[in-house]
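If you scroll down you'll find the structure; I have some questions about it.
Removed: one protein chain of the complex. Kept in place: all other protein chains.
Chain lettering (A, B and C) follows the sequence in which the chains are written, and residue indices restart at 1 in each chain.
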Amino acid sequence: MSESCKIQVERRGDVAIFQTDGYINNQGGEEIARQAYAQIEGGARALVLNLEKTRIVNSIGISILIEVLEKVMDRKGVLAFCSLTPTIDKTFRIMGLAQYAAIYPTQDEALRAVATGV
Amino acid sequence: MSESCKIQVERRGDVAIFQTDGYINNQGGEEIARQAYAQIEGGARALVLNLEKTRIVNSIGISILIEVLEKVMDRKGVLAFCSLTPTIDKTFRIMGLAQYAAIYPTQDEALRAVATGV
Amino acid sequence: MGQRESARPGLERTGNREVSLTIPVASDMEIVATAQVAAMGEYIDMPHDKIDEVKLALVEACINAFEHAHTRDDRVHLTFRVGRDDDEGPDFLEVEVFDQGTGFDHEIVEVPTPEKTFAGKKKRGWGLQIIRSLMDSVAITSGEWGTRILMRKYK
Partner (left out) sequence: MGQRESARPGLERTGNREVSLTIPVASDMEIVATAQVAAMGEYIDMPHDKIDEVKLALVEACINAFEHAHTRDDRVHLTFRVGRDDDEGPDFLEVEVFDQGTGFDHEIVEVPTPEKTFAGKKKRGWGLQIIRSLMDSVAITSGEWGTRILMRKYK
């Protein structure tokens, strides 16, 4: 199905970069969570979620991302988002994700920020 | 309305290049016809219709293009198409437009061909 | 197959793969309708060139209903279905275009040819022919109640 979310993970040192592609619903959110926890277990200190190729994240997907954020913060890790559409950005602000996670316009800015410790 | 066809015409010597953008229905076809006749009146010998940005041409649109083709042939002019999607190419073949007009993969090839006289 | 099914459990569970769309008789509404058939095609991962063919067949059937049917309700009723003939077969996308119009006898509609089109005055008359050429199967039923065109394309 073309609409289900594909996720690519790239590890650079202690930073894991997630590239999503497609609709993030409960399944997409859970898949991101699974891979995020695997990266943290594997020693990643910071996660950067690049949502450039995602146009819709539903509220269930966001609620799962909030759980991931909490788990990352519990372990003193860092979670940053980048390349959000205006609508996704707005929704992240409504649900408060933007209060607890950093959001950057581009992946480069996100990477620079997490490198220096957000 | 985003779906109505936009047409840009560029004149290079005695060749007029038409770039269409969007759905070609009766209105789009008639607009192409109007501008094509204006070019012919204005001395154009060859017309190249680049349909790169058009994904749908309906049968009414094609029937108008056939009229344009006939008028161009009557005046010993040349009409060539380029950059058709596979579906448009198939429809042009079904309706026989491909038997009477030349179809080229790219605009460059179409321009080379009309320059040397198709 | 197992993988795809788990990606759309609801659909597999209910066996329910049908979407219906009603559009007004109005210019450009056929294009609004193509958005839906494209979404259904993408849903079964139909290649884009094939989706384009289904879109054009749908456009032709809609403009026929707009232009010729004189529908009583000023609407055209579309149904999109995805399915499979059997477990092994390829997915198909089926489109039904139903109008409550005057009806017509499709068996006496003159079949166009390029020669007649180019020689003669009448350039039109290609809609049904295009539909038949682009789709894998087409069935037309028509009567006083209106017209129903059922067409299918395999992935």
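Keep this in mind: a contact is a pair of C-beta atoms (placed from the backbone, for glycine too) under 8 Å apart; a residue touches a chain by one contact, two chains touch by 3 or more.
Computed from a predicted model, the values in this text were never measured in an experiment.
Among A:I64, A:V78 or A:I103, only A:I64 touches the chain that is left out of the view.
By the touch rule set out above, chain C reaches the unshown chain at residues 7-11, 13-14, 16-29, 31-32, 34-36, 38-40, 43, 66, 74. As for the chain not pictured, it touches chain A at residues 1, 3-4, 23, 25, 55-56, 58-60, 62-64, 66-67, 70, 85-87, 90-91, 94-97, 99-100.
As a working rule, only the chains that are shown with their structure count from here on.
For the pair chain B and chain C, the distance between mean C-alpha positions equals 27 Å. Spacing of chain A relative to chain C, judged by their CA centroids, is 41 angstrom.
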